[in-house]
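Data first, discussion second: the structure below is written as structure tokens.
In this view, the complex is presented without one of its protein chains, the others remaining in place.
Labels run A, B and C following the written order; every chain starts at residue 1.
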Amino acid sequence: MAKDFEARARDRLEPAVYDYYAGGADDQVSVNDNPRAWQRVRLRPRVLRDVTAVDTTVTMLGATAAAPIGIAPTAAHELAHPDAECATARGAAAAGVPYVVSTLSTRSMEAIAEAASDAARWFQLYVRGDLDRARALVQRAEACGHQALVVTVDVPTLGLRRHEAMALNDRVGLPHMARPDDTGGDTYARHVALTFDDLHEIISWTSLPVLAKGVLRADDAAACVRAGVAGIIVSNHGGRQLDTTIDPPTALEEVAAAVGDATEIYVDGGIRRGTDVVKALALGAVGVFVGRPVIWGLVVDGADGVCAVLDELRTELERAMRLCGAATVADVTHDLVVGP
Amino acid sequence: MAKDFEARARDRLEPAVYDYYAGGADDQVSVNDNPRAWQRVRLRPRVLRDVTAVDTTVTMLGATAAAPIGIAPTAAHELAHPDAECATARGAAAAGVPYVVSTLSTRSMEAIAEAASDAARWFQLYVRGDLDRARALVQRAEACGHQALVVTVDVPTLGLRRHEAMALNDRVGLPHMARPDDTGGDTYARHVALTFDDLHEIISWTSLPVLAKGVLRADDAAACVRAGVAGIIVSNHGGRQLDTTIDPPTALEEVAAAVGDATEIYVDGGIRRGTDVVKALALGAVGVFVGRPVIWGLVVDGADGVCAVLDELRTELERAMRLCGAATVADVTHDLVVGP
Amino acid sequence: MAKDFEARARDRLEPAVYDYYAGGADDQVSVNDNPRAWQRVRLRPRVLRDVTAVDTTVTMLGATAAAPIGIAPTAAHELAHPDAECATARGAAAAGVPYVVSTLSTRSMEAIAEAASDAARWFQLYVRGDLDRARALVQRAEACGHQALVVTVDVPTLGLRRHEAMALNDRVGLPHMARPDDTGGDTYARHVALTFDDLHEIISWTSLPVLAKGVLRADDAAACVRAGVAGIIVSNHGGRQLDTTIDPPTALEEVAAAVGDATEIYVDGGIRRGTDVVKALALGAVGVFVGRPVIWGLVVDGADGVCAVLDELRTELERAMRLCGAATVADVTHDLVVGP
Partner (left out) sequence: MAKDFEARARDRLEPAVYDYYAGGADDQVSVNDNPRAWQRVRLRPRVLRDVTAVDTTVTMLGATAAAPIGIAPTAAHELAHPDAECATARGAAAAGVPYVVSTLSTRSMEAIAEAASDAARWFQLYVRGDLDRARALVQRAEACGHQALVVTVDVPTLGLRRHEAMALNDRVGLPHMARPDDTGGDTYARHVALTFDDLHEIISWTSLPVLAKGVLRADDAAACVRAGVAGIIVSNHGGRQLDTTIDPPTALEEVAAAVGDATEIYVDGGIRRGTDVVKALALGAVGVFVGRPVIWGLVVDGADGVCAVLDELRTELERAMRLCGAATVADVTHDLVVGP
């Protein structure tokens, strides 16, 4: 079904836009490997447990979600659907799961908030140009009801991507971005190479819980915890930044083993099936984020498509939990998997 | 030859029916991997043993069979051949091996018993709707001469399968199934999510030996033994329930090492060659069950086709045992294999 | 080049004959894997050794050969070339390496001896029908100048092979075979399932050194040594008997580690390149045997083709030894390889 959405979306999109969403960095090794990495993790299902009622609800950062699933931040939804991020937010609200709004959204965060005031929204922060501009974004995000701040830490510079020759900037507006300036090759202000000190400072700006997105190592995760994060999103950026990294389940297992008791661990990259979600939980994640599948749903049917993709994944998760003998997310323990 | 039967059956069946039998769950990972998993187990044959006479007979649950091979329970044989499960039973009788009649048979268990009174029949139990209906089935099964009861424990709900859009229920009758009721999306009563307590209770209903089918873990196998089973069928349901599980030989080795001394261990899933049977025995199985290959035989030539497939597998087993220096099934010891 | 010979031979042969030589048992797993297994063994070449002169000569069973290479026994060379085994023997003589004449040759061993009296000939023994007939063959083999006896121990029965529908027996004569009798499905007398006692007895018949061909395990190799063999040929019969065995380099390493000090270890199966020969020597073999490549040479150019294939392999071996820093076969030590 997820594949059906992708196929239908691909049919509708111009190739450059499809490639923009689907592609990865360099030789496409990680983008192609991410889903396979989850397949390589094998399940050891339990039987004969009472799974008459399976409950997929979960508490993430203190709030309840319908499932341990959220929408990963992705850019420029207007390229996918005319209702853009407003549709995405409504789809997330309908599915009862959080949506991480990207700094690179094509609608302002306030417009998104207004379109789906009942959605659990987290704001993803890119720091481009300088920290002051970023601080203003954080204050706006807090003011318009976001529940968390996600600081992307794996983009000190953009990865080398195919397919981005198209002039994205000329096609859509990015209201949270600084105006083009004269700093050089990038028409928008450059990415700032953040440090742990910067992360610490960003955390000081806001009462929102702050997550660091893009961590792949235990030592970095521990340093993030020391900097004061409320959570970590293990991620190789969907294979769009550094190619040939360790795969998400491998990194998740390492990070969760190191700091899973100290903070909430999330993961994204290659999650396509309910069984993948079970595996992520078993390896120590509180929840997962999905990016491209949501885009395909958005392309196919706007907010309804987004909700359909999320509902399908939640339904698959419920089935997979039942088939694994797990009635609640707490029952999804490490012994359910072998590998990665 | 087994592949010849499949090719010929595929030619004869409408695609939806072929897909119904051949397909697996989700992304088809496990259904495709099952046969490969047996290939990955490598043989370390012995030479210069006295294998002039090779004896493939085996005692399963106290009864002698011509080979450590049985017919796994599969649904709706009328879709494969007009003589349906009656033909399957006659084929099993002719081959001298047990046949596990499915709850989802298209002929009543009594009709099957009458058609092949000399067949070693085991009855596979699905509990749908409620336990009382199941108890009635068990009593009927015992009354009409089944030698064992096989309780499927890996279907608290159906796996997500491609190709089942076809309205199976409308095409054939399933006499052991409760009539359609008003419980919702399923036109038949829903699967009951059994527990170890339920298994214990089912065992109390009957004097027949009871096997639990669908176990993949040592701890679950041990709990089944504590519940009173006479045997365990290690199975990932032919890849039709939970996709991306550990593979059958891996699970078999774990389960047999844990409880092989306490109960009889069987395995199904991906067994296609006599060498696969040798590998299963070496890893601790008392016998194996085959599903899809029997269906292909049934499609091609009814009872004779079923018998031909089984005879061929038994002949291959005899050859493989001889080439491994094993004159009896007791000679098939763990040192004959490396892996999985 | 070896591949060139195969391609040219394939062009010349009728498909059934090509398949007869090229095919393996069951699902063709081992026949296809054998060459790959040697590729998986990786070389750790030494540099800056004095390899101005590289000497590939070797002593096998007390006799010197131009290279640690011999012709494995293969059947029915008349199907490959009208000069049949006489041409093969002349090719071996020209190349200076031993030729293992098959019991299933289409020329009598005496005719072959006369055609190439200067060839180092070993006689391969199948025991079919009864031991007395075999004893007569052994006596003839000794009488007409063979230097060794190779007892095939992995054919208590034939493997299941595709492509042998063709009535080989009707096409060519097999002068060493007992006349067709009335023992059943085989038009020739059936294979005898030899035991270690039989091997011991066969050894007692002759003053020739006796090798056991078809051993894949250390314990069997040790038992062969106790029975009095002068050597062991590690072999999975080119993948034509039992499919999915452990691969030749893996078995070779195990056998050589166990009894390499007590007897001469040889190997066949999948050897196609000089690097493969180096790997076999590094893993403990005194020499290797090649089967199918010699057939292709025979098809293409008779005795000259046989010699060309062998010379090419010897030349490749010399180059590989030089590139590995090994001036003599004694310099080819285990540290030159990683794996299998």
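In the analysis below, contacts are C-beta pairs under 8 Å (C-beta built on N, C-alpha and C of every residue); 3 or more make two chains touch, one makes a residue touch a chain.
Everything numeric here is computed off the predicted structure, so don't read it as measured data.
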Chains still shown that are in contact with the chain withheld from the display: A, C
Contact with the hidden chain (one of C:V31, C:V51 or C:A119): C:V51
Per the touch definition above, residue among C:L194, C:A258 or C:C324 touching the missing chain: C:C324
Sole residue of A:E78, A:D243 or A:E318 that reaches the chain not shown, by the stated touch rule: A:D243
Touch with the omitted chain, as defined above, among A:T59, A:S117 or A:T157: A:T157
Chain not shown, touching residues in chain A: 26-27, 29, 153-154, 156-157, 159-160, 192-196, 198-199, 212, 214-217, 219-220, 223-224, 241-247, 251
Touching residues (missing chain, whole complex) on chain C: 39, 41-52, 273, 275, 316, 319-320, 322-325, 338
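Rule of thumb we're sticking to: only the chains that are shown with their structure count from here on.
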Chain closest to the middle [Cα centroid of all protein chains]: B
Distance between the centres, which are taken as Cα means, of chain B and chain A, whole angstrom: 42
Distance from chain C to chain A - Cα centre to Cα centre, in angstrom: 60
Contacts with 2+ other chains: residues of chain C: none
